[in-house]
Structure formats: C-alpha cells, structure tokens
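Shown here: the complex without one of its protein chains, the others still in place.
Naming follows writing order (A, B and C), and every chain is counted from residue 1.
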Amino acid sequence: MMVIMKKGYSQAELDSLLSRLEEIGLSGHPIIGVEQTVVGVVGLVFPELKDELETMVGVDEVVRISKPYKLSGRELKPEDTIVNVNGVLVGGGSNVIIAGPCAVESEEQLMATAKAVKAAGAHMLRGGAFKPRTSPYSFRGLEEKGLQILAEARKETGLPVVTEVMSIPDIDVVARYADVLQIGARNAQNFNLLEEVGRSGKPVLLKRGLASRIEDWLLAAEYILAQGNRQVMLCERGIRTFETATRNTFDINAIPLVKKLSHLPVIADPSHGTGKWYLVEPVALASLVAGADGVIVEVHPNPDHALSDGAQSLTFENFEHLARSLAAIGQAVGRPVAGKQMAAAGG
Amino acid sequence: MMVIMKKGYSQAELDSLLSRLEEIGLSGHPIIGVEQTVVGVVGLVFPELKDELETMVGVDEVVRISKPYKLSGRELKPEDTIVNVNGVLVGGGSNVIIAGPCAVESEEQLMATAKAVKAAGAHMLRGGAFKPRTSPYSFRGLEEKGLQILAEARKETGLPVVTEVMSIPDIDVVARYADVLQIGARNAQNFNLLEEVGRSGKPVLLKRGLASRIEDWLLAAEYILAQGNRQVMLCERGIRTFETATRNTFDINAIPLVKKLSHLPVIADPSHGTGKWYLVEPVALASLVAGADGVIVEVHPNPDHALSDGAQSLTFENFEHLARSLAAIGQAVGRPVAGKQMAAAGG
Amino acid sequence: MMVIMKKGYSQAELDSLLSRLEEIGLSGHPIIGVEQTVVGVVGLVFPELKDELETMVGVDEVVRISKPYKLSGRELKPEDTIVNVNGVLVGGGSNVIIAGPCAVESEEQLMATAKAVKAAGAHMLRGGAFKPRTSPYSFRGLEEKGLQILAEARKETGLPVVTEVMSIPDIDVVARYADVLQIGARNAQNFNLLEEVGRSGKPVLLKRGLASRIEDWLLAAEYILAQGNRQVMLCERGIRTFETATRNTFDINAIPLVKKLSHLPVIADPSHGTGKWYLVEPVALASLVAGADGVIVEVHPNPDHALSDGAQSLTFENFEHLARSLAAIGQAVGRPVAGKQMAAAGG
Partner (left out) sequence: MMVIMKKGYSQAELDSLLSRLEEIGLSGHPIIGVEQTVVGVVGLVFPELKDELETMVGVDEVVRISKPYKLSGRELKPEDTIVNVNGVLVGGGSNVIIAGPCAVESEEQLMATAKAVKAAGAHMLRGGAFKPRTSPYSFRGLEEKGLQILAEARKETGLPVVTEVMSIPDIDVVARYADVLQIGARNAQNFNLLEEVGRSGKPVLLKRGLASRIEDWLLAAEYILAQGNRQVMLCERGIRTFETATRNTFDINAIPLVKKLSHLPVIADPSHGTGKWYLVEPVALASLVAGADGVIVEVHPNPDHALSDGAQSLTFENFEHLARSLAAIGQAVGRPVAGKQMAAAGG
C-alpha cells in the first residue's frame, strides 16, 4: 500500500499517519521526493484500510499494491494445490467431471442419474438435499433424507458426493454423509459459515457470489484456509450483469486469471453460468481449454419434470455427449479425463 | 402465469402440461384461440416454475404475471405496516433517523456517539458488534462485549439499538441486547438466517443484497414474514454496478417502487450506498423526498481513526447538519421528524 | 500518475521509463526510497497510459492520481458554469424544468403539450425530431418537419427548444431550429459527433451513456469543451444494471459527486432514469434536493397513444403536479423555480 501525501502536508500530519500505522501493526516508510512524498506501508493490510487512511488530514490518496489475500495467493504458495476427494484428484490441470441433479427428489431419480453419469464417465456425484431458493414457497429439498439417498448412491457407484450446506447447524449432518461441502453463491460471503466449514476439515467447493469480484472470492476462500483447511476448490458459476438472455454471465476471464493469482483448483459450473441446457456443453468445453480443472453440471433423468433448474439440466444422452467431448478436447490439450480406475478408487 | 403453447402442439402435450400443473398444486385454464392457445395458471407459482415448464414439449414460452411474493406485497395488505421499536414508529411516511458508528470500538467511542446523535435528534442507535468483513484479517467487532456497550448506551440515552446478527448461533445473544436485528447485505439471501430471525419475533432491518433485484429482496422479506414476524423494515443500501467512483450505486428508484409494491417501511442507508461522507447528506435528503421512511447513517467521533468505514462516516457536526436538513425538508413535504418525546418513549 | 518500480529494477529500466515519458511530452520524477522507488509523472496524462507503462520491464504498477479531465474539472475552474439558453440560466443552483414529448408526432400534439407545460411552469421545451431507436422498425421521428413544428411552438410559447442531434450531417439543420443540441445516451461516446457539436457553438445537453462511468462522462464533455464551446449541461439519465424492475438505474450519487468534481450544470432525466411515469415525480424531487440544476421530463397529451416512451410520460395533470412540487421543495431548499418572466425572456 502506498499513501500519497498532499502537497504542502505538515510534518505533524505525516507523524500522525506513521503512528496510526504503527497502532494497527503496520510500518510506514516515507519516500520523500522534491515535489511529492509517498509513504510505503509494510505489513498485512486489509481492504478497508484504504478508506480509513484517505480520511486522514494531509493524505491525498491511498493506493493498494499488495493483494489482500495471502493463503489463497500464489505468492505464498506457487505450486498448484491438489485436492484429494476420496482418491479423485482435483487441481494442477485435472479434467474432472461432477454431475447429478440440482436437487435430490427421490431414490429412483438419484440412483438412475448416479448410474448414468458414472457410466458416462463422471468422477463425482452432485445433488442438493438442502436447497437455497429465492422464494420460501419453492421446493427446498429432502434434507437428511436426501443425504441418505446420496450416500446410498455413493455406495452403489463409488462416486464421491458433493452437496450444499446452507447453515452452521447443518454442517454436522451434511459432513456425515458428504465428501465435499459446497458453499452456494448466496452464501459466498456468509463469513461465519465459511469459517465453520473451514473447521470441519472436509474438502469445500466454494461458489463465487453473484456480485463477488475476484478479490472478494479469494478473500472468501481465505476464511476457510485460515482455519487450517487447505482443501478448497473454487467454482465459477457466472455473475449477475445487465444481460437477460442468459441466467448469469459466465466469467470465462476469471478462470485463467484465478489460476494465475491462486494455487487453488477452479471448477466451472456452466449449468448455473448459462441457465440454458443447450449452452452447457459449449461453455463447459470453453472452460476446460481456458484452464478449469473440471466442470460441475446438472443432469436429470427427465428435465421436463425437474423440481428445480429443469431448464439448465442435461438429459442422460446430452451428458454422455458432453463427457465424450470433454475427453476429446482434454486429449487435444494434454489433459485427458481421469480414467475409470481413478473414479472407482474413490468408492 | 401464462403458458403459450407452440403452434401445432398436440392434445397429449396440453394434457401433460395440465396434469403436471395439478401435480404441483396449481390449476391450468386453457384459452384456445384460432391461431394460438394460451394456458392461464392459477395458484401460488414460484420463480423456478417458468424455467421448468419451458422445457416441456409443446410449450413455446412461459410468462410470469402475478408477483411471486405474497406477504410482503400490497395486494394482500394494502395499508402500510408500521413497525414499533420500543415506541419509535417506523413506516407510513415516518422520518426516522438511525445513527451511530459502523462498529462499536470502545465504551468511550460509543457513549460519546450515542449522546451526540441523541442530542442532534436521532431516534435509534446503530453500531456493529459482529462485523462482516471481506477479509478475515480485518477488525471483526467486539462481539458480546460490543452488545453490552450498546445496551449501556441505550440505558443512558433511551435510544433503541439496531445491530447486525450474522449467524444462527448468535441470534440468542444478539436478541438479548438489541431492539432490532439487522441482516446485512452479504446475508441478504442467507435463507436459514432469515427464517431464524423471523422466528425470533424481534423487529428486523433487512438490507438489500449487492446483487438483489427488487423481487429477490421482497422474497427475502417473505422468508421472515412467513414465520409470523411482521416487523420487517427494508433497507436500500446501494447495489453493485460498473461505476467505481462510488462504493455502491444507491438505487433511488427502488424507494418509491418498493413503497408501491410493498406495505413494509423502507429505510435508506446513504453511508454504504455512496461510501463517501460528503455524499451522505444529499442522498439522505433525496431518499426522504423519494419516499423513504427514515435513514440509517454512520457517525463517528473521529472518522479518521474509525476501525471501519471511516471514509463514509459523518462527524458529530456533519450529523447535526444532516438532522437539521432532514427536519427542514421533512417539514416541507409534510413529514416532520418525530419529536424527542417519541424517541424518549423508546427508552 | 505514480509509477511503482519492481523491487530489484535496474537503472537501465528506470532510464528507459524516463525517456519514454519524455518522448510523449511528460516528465518523470523518481522518488528513491530504501525499499521502494516510485516515479511521479508530471504532465497531461491520458487514461491508456497506465496500461502502456505497466507493460514496461521493471515497472510493477502504475497508479493514476490526477483526474484525466481538465476543462470540465473544478480544479481548473472552481466556480459554477452558468449556461444561458436564450435567457434561461442553467447552473449554479438553478431549478429549471425542461418538458415535452419524447417524439414530435404532429403539430397538434406538440403545440398542445408546449402550451400545457408552459402554463404549468416549464422553462424549455423538449421533443425529438430525430429519434434513436434500438430497432430500425420503430418510429424514428419526423426529422426536419419535426424541427419546424418545434420552432413554431417556441414562437408561440417563448420556450427555448431542446432536441437531439444524432449525426454530423444533421448538425446544421438541427442547429438552425434548436436552442440546445442534445446528445443522446447511445451517442455519449461518439467522439466525432461530440467535437462537431462543440464546434457548432450551440449549448449542448450531454446525456450520460448507459455504461459510462462518471469519468467517461466528464471526458466526453471534455471533447466538446476542448473545441471552445463552454455551454455544456450534463444529463444523468440512469445507467444499465442488473435490476430489471425499472428501465434504468437512476444514479442519484452521480448528481452531488459530479457537482463536486465539475463546474458544469447537471440536469436529471427521471423519465428515462426510471421508465415508469409514477416514479418520475419522486425521482425528480430527489434529484433537486441532491443538487441537480434542473430536470428534463417527458409529457404527452395522451401517453396511451404516444409513439414512443408512453409508459414513462406524464399527463398534463401529472406534470402540473410535478411542477408545483418542484417549486415547493425548491422553496424549502432555497432554490425557487425561476419565474415566468425569465422563461418568457427566452422567446
């Protein structure tokens, strides 16, 4: 962080700045030039500090230089993090496929889907038991019953289970059944929940918030990492913009940029990122070549009758097509889809 | 909701639609024209239903007509809701002022602020004990100690206390000390938290999310109302847009629009809505004439040294000026600021 | 502008930076500290320079300090600009009302509207003869015939005429009839058009673009001012955001902020800023108390049959109500609406 002093600042103003920095555990290093004085700030700054220092008398402007995140950044840890989910390795150029219905609706529905996606090449199973819905009148999931069904499907197929946890009191029960705890977009800055899933020690799939800048997203990951849980996967699922032709705007730029800034794996969610099933495959493939370590997609035996997100769900047939395409493109870019052995090893 | 059938749809497709509607507790009423058939849907629809029905064979497009919110809408309850916070009445054209520091930092800081804002005409005291921060390394509040200080300030000044609750496990302790539970922008769609504050029975100040459309915001209120808690105040605090010259874009349109759609009181937060202290007064006054039932603003004895949000905090002097301006403009538009008696009655 | 050098930069890299700055007419002033070196850049920088310098070897980051606009900023000209439109003075705390239909449709329609808005207190008449429309199949204006009708209405009522010019070849004919040339939101960064209206010497009403940051908007004004035309009025008309309940998001923050940054008058357009007639009055009043120097609103004898923008147009009755409210609020904030004499003097 650099603090640019106003022309004609007084020594007392500079001293006041330096002592304020000291108070909060930082140190200031004045660079005094002929026309301008700039103070370099050393130490772990936080985003709000800029605003605070700019209100001080004698200060003209404050400029952030160093990144506010630490544990999620490549500066501290240059090499890729590989998250190990019961033997399925995510990160470092993996090409992992997570598939399943938006919500677990019944044993039949989930089991049929789990078998179909396994057969087509998926490495993990997704499915919501606790569903965040914009309206309290929408279907909100089978809760623990849904988790039990997911666990049965894992037993049957060997696929590790990814499912959302929405609140602190639910962490225990979700962690009992799930292999990966998913934090949804609407909880992307629910900081208490982030810390608690951090403490759970379970691998976490952290979705980007609808209005999260990349920096916000990495700082959200920081909350989990700071609890000593390094098993974090970031998930780009589109941001909210003025475009209404798609449900969200999938931020393809974020994939290579986050891979450059952070060592954490990045998973693409083209189902939520587009909201239209016929855009899922092109955007999934685009994500892979842009550097994503895998995709998470919604699949339903009968999307016409899905209790949620039917419009963006793939049929079994469409999913098979996607899995084949991911394998083919992955081959071309030197990132083959992990074989069945690996997935099986996760059982 | 209207379902527009494709040209050349089959009777079987129409029947399938009608039986699907029945399954989920709705009824479909076909309107068969010469060139086009449209099915009117009666019953409580939910936002995701549009997507689902659009995936059905024979369906061309689905159009939402009725609003998805119910308890928060004026259709069900045309008259204004007046929330009573220990004698301070909010809603129905009130001109209420809530003021205090972003975070409670110490007894001295809070007590000085509480007395100053009380003297200048504030009706309630705000102050954060649990602070949501984008970075885990920022100051995060004094927690229960902060709540105790707030309660003391209430005792001293008679001002009811508004403070944020960030997670379900904290509701009990916060509710023990606070008069109003505030839900922050980053928890605006933390549905479990909304339901639990609904169950607490305490008045709630519900901030709009950074990416919440007005409909999302009213549906969030619906989660609280559906628990039988009708004491909900909505708070516009700016949305996230491409403009970077201000911290957020305060959505002034939302104020008269929400007042038209909903019976709930609307409070304006120009401190977060602008991020710059010198914009707080003009935007506060603008909100009042646009129809807000009150404002919530940040005030700090020494904004230069505030541990959070210093750049947007008013000094005591600036706050006095604002309070006088609100009174003058309120007088001109027939909405005088409530007198000291009323605020005192809240003690 | 400050250039922050990388740790361990070489002298050759610093020299290369300094000579590059010299090449483009700027001078660099190194501030060499113990841990960090920063180069202050003096001279008129342009926005793209940051990007360019950041690609240079040895450069870590470039930080803009000075504003990129010059003629539109208060630094160069602290006192308010007052634009004189045939005797109607705009700026410096004026409370001016510009009203009329979105498009001139017929002599009857315009004349009736002009007389009605004059009687109710308007100071200028607006009306489109050349209409920008998102679709080539929409009604696009009466063109020169429309301008003639506007000129007749001015003769009849004494109200100066504000009308849009969409392209360079049309400037001559529009300038022949109009008192103020309006630049629409979709031409807000049509730089050639801006320069040519600058050369015309006519007062200009410059709308903010749908995606213009405040800085972009002031730089657009700079194009006009740089041609020696200082008669520029800025017009806030809403920006495009994710909110779909209103046509645009009216940026109320921009009004006091632009008044602080720039000496130019600011006019609010709540008709386009909201897209709903019933939001026009509250947002107009809000703009006035936030510091706008006037409003421009759409009025139509029969909004049900307006060929464009009917949904946001006021009836004569609604406009009278608005004009009375603006006068009352203006009185309360010490900014009375200019009297009839002044408007008449514009004839």
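By definition in this document, a residue touches a chain if its C-beta (ideal position, glycine included) is under 8 Å from a C-beta of that chain, and two chains touch if they have at least 3 such contacts.
Note that the structure is a prediction, hence the values are computed from the model and not measured.
Quick one: say which of C:Ile31, C:Ile149 or C:Leu219 touches the chain that got left out.
C:Leu219
Would you indicate which residue among A:Leu53, A:Leu71, A:Leu110 or A:Ala211 is in contact with the undisplayed chain?
Only one of A:Leu53, A:Leu71, A:Leu110 or A:Ala211 touches the chain omitted from view, namely A:Ala211.
Touching the absent chain in the whole complex: find that residue among C:Pro78, C:Pro136 or C:Gly334.
Checking the options C:Pro78, C:Pro136 or C:Gly334, the one contacting the hidden chain is C:Pro136.
Can you list, in ascending order, the chain C residues touching the missing chain?
20, 44, 46-48, 51-52, 54-57, 68-70, 132-139, 166-170, 186-187, 189-193, 195, 209-211, 215-216, 219-220, 222-223, 226, 239-240, 275, 277, 303-312
With the missing chain put back, which residues of chain B would touch it? List them for me.
Interface residues of chain B facing the absent chain: 2, 4, 29-38, 40, 42, 60-61, 63, 65, 240-242, 244.
Can you list, in ascending order, the chain A residues touching the missing chain?
Residues of chain A in contact with the hidden chain: 211, 213-215, 238-239, 241-246, 249-257, 260, 273-274, 276, 278-279, 282-283, 285-291, 328-329, 331-333.
The rule is simple: only the chains that are shown with their structure count from here on.
Report the chain ID whose CA centroid sits closest to the centroid of the full protein CA set.
Centre-most chain by C-alpha means: B.
Using the average of all C-alpha atoms in each chain as its centre, how far is it in Å between chain A and chain B?
27
Quick one: report the Å distance separating chain A from chain C, using the average Cα coordinate of each chain.
40
Which whole number of Å gives the spacing of the CA centres of chain B and chain C?
The separation of the two C-alpha centroids amounts to 32 Å.
For chain B, what residues touch not just one other chain but two or more?
Counting only residues that touch two or more other chains, chain B contributes 211, 215, 239.
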